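The complex is shown incomplete by one protein chain, all other protein chains being positioned as in the whole.
Naming follows writing order (A, B and C), and every chain is counted from residue 1.
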Amino acid sequence: MANHQPTSGNPRVDIEYRRKKNKEEMKHQVTSFSLMIFLTLIAFFAVGYGYSHWFIAPFIILLAVIQVIFQLYYFMHMSHKGHEAPSLFLYSGVTVGAITVLAFSTIIWW
Amino acid sequence: MSTLAQKKGFGATLWDYLTTVDHKKIAILYLIAGGFFFLVGGLEAMVIRIQLAIPNNDFVSAGFYNEVLTMHGTTMIFLAAMPLVFAFMNAVMPLQIGARDVAFPFVNALGFWLFFFGGVFLNMSWFLGGAPDAGWTSYASLALESPTNGIDFYALGLQISGAGTLMGGINFLVTIINMRAPGMTYMRMPMFTWSTFVTSALILFAFPPLTVGLFLMIFDRMFGSNFFDASAGGNTIIWEHLFWIFGHPEVYILILPAFGIFSEIFAIFSRKRLFGYSSMVFATVLIGFLGFMVWAHHMFTTGLGPIANAIFAVATMAIGVPTGIKIFNWLFTMWGGSITFTTPMLYAIAFIPSFVMGGVTGIMVASAAADYQFHDTYFVVAHFHYVIVGGVVFAILAGTHLYWPKMFGTMLNEFLGKITFWLFLIGFHLTFFIQHFLGVWGMPRRIFTFLPDQGFETSNMVSTIGAFFMAVAVIVMLINVIMTSIKNERVGNDPWGDGRTLEWSIPSPPPFYNFKQLPLVRGLDAYWIEKMDGKKGMTPAEPLGDIHMPNSSFVPVVISFGLFVAAFGAVGIGDKEAYGIPVLVIGFLITFGSMFFRSVKDDHGFHIHKEDLMNDDDKGGKA
Amino acid sequence: MHADEKMTYETWPAAPEKATLEAKNKFLGFWLFLGGETVLFASLFATYLALKDKVPNSEHYLAKDLFDLPLVFMATMLLLTSSLTSVYAMYHMKNFDFKKMQLWLGITVLLGAGFLGLEIYEFNHYVHEYHHTFTSSAFGSAFYTLTGFHGAHVAFGLAWIITLMVRNSGRGLDLYNAPKFYVASLYWHFIDVVWVFIFTVVYLMGMVG
């Protein structure tokens, strides 16, 4: 059962410990948020400066993917335990979606 | 709660079913609704076959034929076959994993009612100007040209019932992942549960592309967008892709549960555990996975180019391997077994050669260059009826006989059952075998009639005669159902005598809470293990305690009805009718209003108390 | 643990979103739903990519003529920040601090509404300045469908969070509503994930042609 957390036997200590953990985690969240903003800025600047199309397209998509991974693993807690089934199904969805996008951008060319 | 119900009046029973959230009753609803639509689709098939019996026939007109053809395919796939497999999933899967219900009983009911209202909406088209007539695939250029509102009904109806199916899929997945009884590890799950699992995953990923495709179709037809209008930059091939990205997994959504049912049957009636269980699991997952990589084999002649065609051809052929693994595992389950030829087992046995014939023609059409000849001919019609009727329909008929006692507490008559079987088997091969030849002799599919002197006359006549055999078989089965229900001889937990899985360890039908105490599962074929150890039933995994149950609710019907109303509004908007927008708004108000009501009103369910359970005789399936 | 138990600061579990069976089901079911939504949006993206700049004649504006970077940038910032504020809300939910959770949710809603306002302004602008409408070209249809689906998700998410806030305002956190809040925040993040791809694929890549 998932609601049996490891306990020290003393609820107060546990709560203190948990609060601290939560706080620490919140710090990580803020860090990843700043990173996300940073990535967004790079993407917008890259486009604003108008580098070559062949460079920009893959580059900003890469930035988007990184950013989304931050969202998923930090904001949506996928890095936590108990997310095996969610990640299995999310990645399956991503796979199906990627195949779809690939097909639509290759074999509908006219 | 009207749960430990005695005899009730008709009104009360009806209300009970309208508000039920019990997976066993929802299963019965799916069975009845799916069965009804099967008769409708079958009737449409008979119209097709009568029209094609002789050349230049004028039994129906050309336009009407196209409507019948489209509705036959659509009804059979979406409103008959899928709900019927859902019926068995609902009835059996929670019992097989030792759960008291599905994860979201309310959503389960909602799923059913969405399917039902979607199906009714689709069929309303018959009375409101004309049914859809662009084939069940509804290819965009033709669908946009279609003059009646039929296509609108198709797109909106499937949208509604598709939403229901998607909910059902998620529900089953969560149930299987979260609600297995103690000891029921993944690799101890019965094969039918496994196939429910993979099927549900396919539903989860296959339906969204259909949803999108249908939205684009709705927007183009009703709201003036240009997705499929080449003159405004649109592209009809998008529809083809979206449809088949859904459509191909869909056929595995149909066949995998069928495989599951047969796996149970082979084991039960050979008195042997499923041969190669783990490779069966693996093969099922692999089929599900590959199912998403092959959709373009329906589009070999679209002009995607040789690279795409070659890739998809080879990927498609690969599916033959895991399917073959399953076929041989079934054969070797029987090998060395002790086979009894009950009605379900007869279907299972007949399924093997029938399905293999359909499967191998699938591989033949997968050969892209050869498919340029097969595509859109009766060869393809023969292929898919061999896999669908020889696989899915056989499984549904087998499952009906197998699980009837579990669902209704009484056995279908075996003698009539066998008559149905033989008539259906003969009729099936008579109807569809000859169609392979019609196809390669040059008969295209979806033609409302054919001219004489092309060599099609005799074979079409034979095919039609076969269809009549099937119709008689279905009628015999209906008689069987009626007679059995009137006689109503009650049966015990394990009426077939050789049940292996948990559902056979509890009464038929099970009490509404299924398991008084959750059972402890000690291995694959949990009940069989206990029986072999000389025990009467399962060992409980928990002390007798209160059981938490969900409340019944009428809200699912209301939510679904709201969308039903809104869909009429959408059709009206497409026709530029004044009533369109108000009706749409009213419909959405009903739906969202009732959803709002549902989410704002707390519903904690109720508890059955320990004391009541103890009084409840021993009918509560001691674990 | 039962959903209707009265909770206190002491008894509040570490993972309230998964403390009961109902909660676990809801949690998992919602993630699976998001898996399906991924495919849904992927199909919309795919359609958009196939129809990008597909117009009936040369008089129509193309992606690179339409988009306005500063506006999109502002919208992006609003939505990204709202993602962070909803993380704050969940942080306080885990600490059993109902008031602060409501506060952060309120901020999230405001940011979301701001985003929605910008989007409506933007669409209006395209329609009136460029005659780039839902029905003017296949490109238009695909553009408005993709961004509109996302916008509808935002609107639905707002309605959902507001309903939750109002409904529970008088009674504080318990194990019955905590998973609801959690799931709503997941939904909100997912909307953000989709937006990241929209601003990248539609707007930024649209700008570079």
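FYI, a residue touches a chain if its C-beta (ideal position, glycine included) is under 8 Å from a C-beta of that chain, and two chains touch if they have at least 3 such contacts.
The rule we apply is simple: contacts and distances are computed from a predicted model.
Peer 1: UniProt protein name for the omitted subunit, picking from "Dihydroorotate dehydrogenase B (NAD(+)), electron transfer subunit", "Peptide/nickel transport system permease protein", "Cytochrome c oxidase subunit 2" or "Sugar ABC transporter ATP-binding protein"?
Peer 2: "Cytochrome c oxidase subunit 2"
Peer 1: Just name the one of B:L14, B:M187 or B:A310 that touches the chain not displayed here.
Peer 2: B:A310
Peer 1: Of B:A369, B:V585, B:V600 or B:M614, which residue touches the hidden chain?
Peer 2: Checking the options B:A369, B:V585, B:V600 or B:M614, the one contacting the hidden chain is B:A369.
Peer 1: Please pick, from B:P182, B:G455 or B:G593, the residue that touches the omitted chain in the full complex.
Peer 2: Once the missing chain is taken into account, the touching residue is B:G455.
Peer 1: In the full complex, which of B:F59, B:Y139, B:F289 or B:F588 touches the chain missing from this view?
Peer 2: Selected residue, touching the omitted chain: B:Y139.
Peer 1: Decide which residue listed in B:G129, B:G183, B:G337 or B:G409 touches the omitted chain of the complex.
Peer 2: From the options B:G129, B:G183, B:G337 or B:G409, the contact with the absent chain belongs to B:G337.
Peer 1: What residue numbers in subunit B mark contact with the hidden partner chain?
Peer 2: 61-63, 66, 134-135, 139, 141-142, 145, 230, 234-237, 270-273, 275-279, 301-303, 305-306, 309-310, 313-314, 317-318, 320-321, 324-325, 327-329, 331-332, 334-341, 349, 352-353, 356-357, 360-361, 363-364, 367-373, 375-377, 437, 440-442, 444, 446-451, 454-455, 459, 532
Please note the rule applied: only the chains that are shown with their structure count from here on.
Peer 1: Approximately how many whole Å separate the CA-defined centres of subunit A and subunit B?
Peer 2: 36
Peer 1: If you average the CA atoms of subunit B and of subunit C, how far apart do the two points sit, in angstrom?
Peer 2: For subunit B versus subunit C, the centre distance works out to 34 Å.
Peer 1: Subunit A: which residues touch two or more other chains?
Peer 2: Touching at least two other chains: 85, 89, 92-93, 96, 100, 103-104, 108.
Peer 1: Return the residues of subunit B touching two or more other chains; collapse runs of consecutive numbers into ranges.
Peer 2: In subunit B, the residues touching two or more other chains are 173, 177, 204-205, 209, 235, 238, 245.
Peer 1: Under the definition above, what is the set of subunit C residues touching subunit B in their complex?
Peer 2: 2-4, 21, 24-25, 28-29, 32-33, 35-37, 39-40, 43-44, 47, 50-51, 54-56, 134-142, 145, 163, 167, 176
Peer 1: Which positions of subunit A touch subunit B when the two form their complex?
Peer 2: Interface residues on the subunit A side: 85, 89, 92-93, 95-96, 99-100, 103-104, 106-108, 110.
Peer 1: Going by the contact rule set out above, which residues of subunit B touch subunit C in the complex?
Peer 2: Its residues touching subunit C are 103-104, 166, 170-171, 173-174, 177-179, 204-205, 207-209, 211-213, 215-216, 219-220, 223-227, 229, 231-235, 238, 242, 245, 548, 596, 599-600, 602, 604.
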